[in-house]
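Removed: one protein chain of the complex. Kept in place: all other protein chains.
After this line comes subunit A, so read on.
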């Protein structure tokens, strides 16, 4: 039995320690907001936060996380102000096309904006480059992140 801190709750799961976090989230806990993409940490669609940093849950064994670190999934950000700003910015310019990669894009964007409230284009590209989008919405993702920074009143 392993204990994990997920979205503010302490959760006990009966899995092998080498089970990837994504399997625990989706198959054990039924939290399907986080998607499966490549399975080898190359596409970023399964991104969640561990202690605020974006991680690829498909390649992170739960045994490595431990019972103290704080896991946040896309379901756990309902009341988060940065997440609310990102949601609004995404809707304002209609970032999404097919949408499959977007949970990962949004989690990566939130982590970036919490770390750097007003990122330069170069910082956006560096931090978001591990998140692939087969529809090619990259330009709108970058614009939406810029809009969040502007709407929060951070001087460019």
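The criterion applied here is as follows: a contact is a pair of C-beta atoms (placed from the backbone, for glycine too) under 8 Å apart; a residue touches a chain by one contact, two chains touch by 3 or more; residues count from 1.
The criterion applied here is as follows: contacts and distances are computed from a predicted model.
J.: The complex has one chain missing from view, so what does its UniProt entry call it, picking from "D-methionine transport system ATP-binding protein", "Membrane-bound aldehyde dehydrogenase cytochrome c subunit", "Sulfurtransferase-like selenium metabolism protein YedF" or "Branched-chain amino acid ABC transporter permease"?
T.: Of the names offered in "D-methionine transport system ATP-binding protein", "Membrane-bound aldehyde dehydrogenase cytochrome c subunit", "Sulfurtransferase-like selenium metabolism protein YedF" or "Branched-chain amino acid ABC transporter permease", the one UniProt assigns to the missing chain is "Membrane-bound aldehyde dehydrogenase cytochrome c subunit".
J.: For the chain left out of this view, which of A:4, A:31, A:60 or A:89 touches it?
T.: A:60
J.: Against the chain that's been left off, what residues of subunit A make contact? List them.
T.: The list for subunit A reads 17-20, 40-44, 50, 53-56, 59-64, 122, 125-127, 129-130.
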